[in-house]
Each structure stands twice: as structure tokens, then as C-alpha cells.
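Encoded as C-alpha cells, the structure appears first; notes follow it.
All protein chains but one are shown in place.
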Amino acid sequence: MPDLGLDVLFKGKNMLRLLGGLWVAVKISIISVALSIPLGILLGIVMTWKNPIIKAVTRVYLEFIRIMPQLVLLFIVFFGTTRTLGWDVSGELASVIVFTAWGTAEMGDLVRGALISIPKHQYESSAALALSPAQTYFYIIIPQTVRRLIPLSINLITRMVKTTSLILMIGVVEVLKVAQQIIEANRMTSPNAAFGVYLVVLIMYFLICWPISMLARYLEKKWR
Amino acid sequence: MNWDFIQEYLPLYESAALLTVKIGVAGIALSIVIGFLCAVVLFFKIPVLRQAVSVYIEISRNTPLLIQLFFIYYALPKIGIKINPEVCGMVGLAFLGGSYMAEAFRSGLEAIEPIQMESALSLGMEKSQALRYVVLPQAVSISVPAFVANIIFLLKETSVFSAISLMDLMFTAKDLIGQYYKTTESLFLLVVFYLIILLPVSLLGSFIERRLRYAGFGS
Partner (left out) sequence: MAEPLLKIEHLTKKFENNIVLDDISFDVAQGEVIVVVGASGCGKSTLLRCINALEPIQGGSIKLHGEEIVYGSKNLAKMRQQIGMVFQSYDLFPHKNVIDNILLAPMKVQKRKKSEVREEAMELLRRVGLDDKAESYPRQLSGGQKQRVAIVRALCMHPVMLLFDEVTAALDPEMVREVLDVMLSLAKQGRTMIIVTHEMQFARAIADRILFIDKGKIVEDTDPDTFFEHPASDRAKQFLNIFNFERSK
């Protein structure tokens, strides 16, 4: 059995340090998701409005955010704001801003899609039963939209968690950075540490994302 | 905005963009092949292979590309698998993209009514002929929108290549920001070049999608 460098993980507080790094990434995803969902619902509703100016502005926002790689957005906020606005934005703050902007766009598009996918005859048959517009929304439209939206928003959480791995690139000390530090510190005693440590990081991300994906898939099947 | 600076460093961005496109296209082509094979395995429920494909898809979809690349580039050499950064970028992208392409193909295959297969069989075709002449052509055109969306997604994902020391657009931008503090210009070029790469694919995608929707198969 070749040396896979797994021993490094059990040295000192290395495992705890890795988990601490992971928590930084997870914390940023949780904050971003928590902000994205309400903002995204608002954006989605606004996007169904008929006003041409609102339509154009939201459209451009959505298209730009979605076509740019998230890493480019991180660079723009992290490096760009410092220069042009003179703010000193920390890596963590830049990450939360970018992931919230991105999550809001994605969520907004999901909400808009769910709203316009409710067929017109649902409104009509509800009106024909003499339900008021408020009752129509409360009893007919919202339950149908929510069922469609929940699995999709859960999927958004996995995407968010995976994307937070990028914050390494703007210098935030998260799990990959900690992994690099551990590998570097043990370069002499354990030259193969890279294998064990990166494998563990891979598994950590998988253990977070996989159950969330499974939950989304389960709900999607159940509510189809 | 300093236009002289932009003019001076334009060629640097050009070659970086070319590298992104080159590795991106190769990785995407490979991911299409992987995705197609996986979808066929899943569709025909081939034993053993099917389980292997499912495990691959779960790992590929539930871990970030950046970590996959780190693993391939920094961890695998420790057990004797050494590859250069360009091949690593391609392999990583294909590993990630294969599962997304598989899902696109599979949903296309599943959208075909079983009666299409049955009426082909009842005309005396072998299963392979029915697949080749009847099911696949329809499944592929149904998959096209998901397919294009995946291509855009994968092209965007190439932005992490600088992490394995490939001199791509991100690497170039970061380098120039660090060296000359020309942040605005560097970021401007970065955005422009990504738009040049991604916008045509995105427009092509919505064009194809609109055409398919109006042409509409079926009844």
C-alpha cells in the first residue's frame, strides 16, 4: 500500500482546521441563500409586470449576471470596487454580494417561470367558481407555484455551495486554502499529503451537496 | 479608461481567450461523448455499468469543478498519475460535463413516447435500427436546448483553470491587476472577452430553442 498521506489528517488539529475552513464556505452560502430567496421572489414577481422599463432593466440584469462566470463577478466586486469606489471590500463581503446577486437572478428566473407556467384557465376556472383574486392566489396559484419552486430552490442551494469553492481565488481562507496550508506545512514529513487532504476535501463537499440533491429529487418526484 | 494600456495588453488577452476556448471545446467534446454513452447505458438499464454510471453522475454533479481539478492536478500525481495542466483542464471539464450531458440526453430519450419504439419494432426493425433511425434523431433534437445550456455552463466553468496554473483570461486579468494596478482596464477586457466567447453561444441557443418550439414535433 503506497503512502496516501492520510496520516496528516489525524495530526494535531488538522481535521478540525479543515472543517473550520469548510464552515467559512458554508456560512457564506447560507447567508447568500437566505438573502437570495426573498429577493429572488420579489424579482420574479416584478419581472411578470408589464412595464417596459422595468422589463428591460430586470432583463439586462438577469442576462448579464447569468452569462458572466461567477468568478468574473467576484473579481469585479473584489478588485473593481476598491479601485473605482475606494471601498475596501473584504473577500467575505465580496463573496456574499456576488452570490446574493447571482442567487437573486437565478431565483427570480425560477419564480417568474413558475408564475407564467400556471395556465390561464386556472385563473379562469377559479374566477368561474366565484373566488376573489386574493382567494385565487391563496388557494390556487401559490400552492401550485410553491410545489414547483421548492425542489428548484433546493437545487440552487447545492449550486451555491459548489460555487463558494471559488472564494479561494479572491483570497478568502476557506477549506481549500486550509488544505494548501496543511499540505505545505507537512511537505517534509509527509510528501504525499496532497492526495489524502484533497480527497477529504472532495468528500466533504460531496457529503454536503449529495443529501441536498437527493432531497430536491425526492420532492420533485413526489410533487410532480 | 487608459486605451493605450488596453491596446498594449490586448494580444495577451487574445491568446488567453484562445487557450480557454481550446481547452473548453476539447473538454466539451469529450463530455458529449461521455454523456452520450452514459445516457445509453441508463436508458437500456445495462446491469453493473448502470450502477457505475449512477455513482459517477452523483460524484460529478455534487462536487465543485475547482476541487475536481485540484484533485486531478495535485493529488493524482501522488499515486503516479501525472498529466500536464492543459490535459488536466480538459479532463476535469469532461468529468464535470459528462454527467450534465448525460442528463440532457437521458431526458431527451425519456421524452420519446414508447409507441415510437414499438411502431418501429412492429415494422420489423431490430432494436438497434429502431434506436438509430427513429428514437435517437428525435431525442437529440429534444435535448438541444439543455445541451446548449450545458455548453454555456461549461464554458463559464473554465474560469477556474487559472487555479491549476493555466494562463487563461482570469490568470491574465489577475496578473495585470497585481502588476500595474490597472484594475478598471483589466476587468473591462476580462468582461469583454468573456462576452465575445459566451454571447454568440447564448444567442444561438435561444435562436435554436425558438425554432424548435415553433417547429414542434408530435401531434
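Each chain gets a letter, A and B, in the order it is written, and its residues are counted from 1.
Assume contacts are C-beta pairs under 8 Å (C-beta built on N, C-alpha and C of every residue); 3 or more make two chains touch, one makes a residue touch a chain.
These numbers come from a predicted model, not from an experiment.
Trainee: Any idea which chains on screen the missing one touches?
Mentor: When the full complex is considered, the omitted chain touches B.
Trainee: Any idea which of B:L10, B:L123 or B:I196 touches the chain not displayed?
Mentor: Only one of B:L10, B:L123 or B:I196 touches the chain omitted from view, namely B:L123.
Trainee: Using the touch rule from the top, list residues of chain B that touch the missing partner.
Mentor: With respect to the unshown chain, the touching residues of chain B are 113, 115-116, 118-126, 129, 133-134, 137-138, 141, 216-219.
Keep in mind that, in the parts below, only the chains that are shown with their structure count from here on.
Trainee: Please compute the C-alpha centroid of chain A, do the same for chain B, then give the distance between them in whole Å.
Mentor: Roughly 20 Å separates the two chain centres.
Trainee: Over in the complex, which chain A residues touch chain B? Could you list them?
Mentor: For this pair, the touching residues of chain A are 2, 4-5, 67-72, 75-76, 79-80, 82-84, 158, 162-163, 165-166, 168-169, 176, 183, 191-192, 194-195, 197-199, 201-202, 205-206, 209-210, 213.
Trainee: With touch defined as at the start, can you tell me which chain B residues reach chain A in the complex?
Mentor: Going through chain B, the ones touching chain A are 58-59, 61-64, 66-68, 70-71, 74-79, 152, 156-160, 162-163, 170, 173-174, 177, 181, 183-184, 186-187, 190-191, 194-195, 198-199, 202.
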